[in-house]
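As you look at this complex, bear in mind that one protein chain is not there, while each of the others sits in place.
By letter and in written order, the chains are A and B; residue numbering begins at 1 in each of them.
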Amino acid sequence: MTSNDNILAVEDLGVHFGSGDGLVKAVDEVSFTVRRGETVALVGESGSGKSISALSLTKLAPRAARYAGGRILFEGRDMLALSDAELRRIRGSRISYIFQEPMASLNPVFTIQWQIEEAIRLHQRGVDRKREVARLLGLVHLPERLARAYPHEMSGGQLQRCMIAMALACSPDLLVADEPTTALDVTVQREILNLLAELGRNVGLSILMITHNFGIVADLADRVYVMQKGRIVEEGETRQVLYDPRAEYTRQLMAAVPRLHPRTEEEQ
Amino acid sequence: METEKGQSLWGDAWRRLKKNRLAMACLGMVVFFTLLALYGEGVHQYWKWKDATPPFQLADLGKAYTAPGLHHWMGTDGLGRDVMSRLVQGARIAYKVGIVTSLIAIPIGVFFGCIAGYFGGRTDDFVVWLYSTFASMPGLLFILAIAMLVGKGLLGIYLGIGLTTWVGLCRLVRGEVIKHKEQTYVQAAKALGLGPARIIFLHILPNIMHVVIVTFTLRFPAAVGTEVFMSFLGIGVQDEPSWGLMINNARMRLWQGMWWEMTFVTLAVFLLVLAFNLLGDALRDALDPRLND
Partner (left out) sequence: MLKYIAKRLFQMFPTVVGVVLVTFLLFNVVGGDLAATALGKNVSLQMMEDFDAQRGLDKPLFFGYRAGTRAFEDLDASVGRGRWQAWSNATHSAETGTVAIGPQTEILLPAFALDPGRDYEWTVVYRGKAILAGEALDSGRWSRAKIRFGGGRDVFLQTGEEPFELRRLSLRKVVANPFDSQLSFYVRQLLRGDLGTSEYFKQPVARLLADGIVPSLKLTVPIFFIGIVVSVSLSLVCAFFRDTWLDRFFVVLSVALMSINYLVYIVAGQYLLSYKLGWFPVWGYESWRFLVLPVAIGVVSGLGANLRFYRTIMLDEMYKDYVRTAFAKGVSKPRVLFVHVLKNAMIPIITNVVIAIPFLYTGSLLLESFFGVPGLGYLGINAILSSDIDVVRALVLIGALLFVVANLLTDLCYAAADPRVKLG
């Protein structure tokens, strides 16, 4: 495996908040990689720095954050060194995001149609946006008529599908999913996870899946990184980490989280 | 917010406030003005007790329009009265208005807000109707109308401002009480068989006191501003040195180049109002747990 296979390589990334006594190293010398077509899970308890790591990939971390060293190589280019305009061209077209709260993540006063179209318009010229929106909604198994709906008229599961459709609008290379199912009902969670798995297989998308749920890891991920207090404490193939965790923290984490169905089967 | 947490709320708030340097400066300013007003009250009472016209009311035309100097730090006005001692008396009147109108408005607002929030139903409907009605009244004009009917003088100011400014507090308190009503400590008090009056005033009210404090801090400068305005118009304070009257007098003199009375009085009004406004904001930030996440 050469490093050219890596679509994303994060090297010794540090992201800090505050200073002096109040210094918080939200991300502390973190390194991880994502290969083309691969699904990588970033696991850790709440507050361990997963979201900040994920947002930092395109410099989306909150304004208070300071990037304190390290590199983020996306297709060989260091994201931390790019200009604002260059970053904007990558956001939403090469690297897309979906977030935890689909209801809050969509703009309440615009229709789904408008919001997906905006993503297309920003990065592509000369496409029939209406047809494109219809195609994307088809991709996430939503009826076309929902395009005219406002976010508040839809369920959480539908909204997360819309988010996914919007994220896929410009056929990105990397999809960053920050706890995409945490806010959803259990049955809906399963549907969304299946959809992501399907997209990973069919579209050849690389996915960075952020979660605190090992059930999801078992289901989707090829490789896992475990994060604790801003540091990576364990990494490896999913099976290996699940069956033979090296770090005590990983064991605790696995014992603490609720399990989804498939994992119990695997265990038997 | 549980009751015990309610207690530590004040400690936390105080710590946060202490860190806010601007807020502490404002607090200092407020304390300064308060002492000034108390001193003014002392002087006022002294002359009342001696049954003599206080010097700040005595005209001495020989000394009229003295510019600020050693004898009169802030100069004298058109009748030769010392601007600084009149300014202190103005602070006394401003405080009186701020406090008395609060003593009218806050109990009304708290009482109606509490019973509406706690009892709900018809009581709530009535209170909501009452405050919607009062909220509809055109602020200043309504105050002036009340003052006109009650008659010129401090009483008109007290009633005008006091009877119209309870609405906002009532609305806030009602909202808070509705929130607290469902909490376990209230349920527990109910289960113990305590009466509604006890629950509202001994259990819920201490927990929403911060709303009252912040409201007091923010409505105080508003009341002072309105008093200045009314006295300026001539329907407020009549023959005591209110800041509004002083501004009105100084306005004429300004055109003749007597800048000092105007400058010092407006500066005093500005500083007092600014200090209270900033302190109120800081208090709200320090006391409102929602903003502290």
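To be clear about the criterion, a contact is a pair of C-beta atoms (placed from the backbone, for glycine too) under 8 Å apart; a residue touches a chain by one contact, two chains touch by 3 or more.
Just so it is clear, the model here is predicted, and its values are computed rather than measured.
Note that of A:Asn6, A:Thr33, A:Thr58 or A:Gln228, the residue touching the chain absent from this view is A:Thr58.
Within the set B:Leu35, B:Ala59, B:Leu103 or B:Leu149, the residue that contacts the chain not displayed is B:Leu149.
For the chain left out of this panel, the touching residue among A:His123, A:Arg161, A:Arg190 or A:Arg223 is A:His123. Although one chain is not displayed, its contacts with chain B can still be listed: residues 129-130, 132-138, 140-142, 144-150, 221, 225, 228-229, 232-235, 244, 247, 251, 254-255, 262, 266, 269-270, 273-274, 277-278, 281.
If you put the missing chain back, the residues of chain A touching it would be 55, 58, 60, 63, 88-93, 96-97, 99, 101, 104-110, 118-119, 122-123, 150, 152, 163, 166.
Definition applied: only the chains that are shown with their structure count from here on.
Between chain A and chain B, the centres computed from C-alpha atoms are 53 Å apart.
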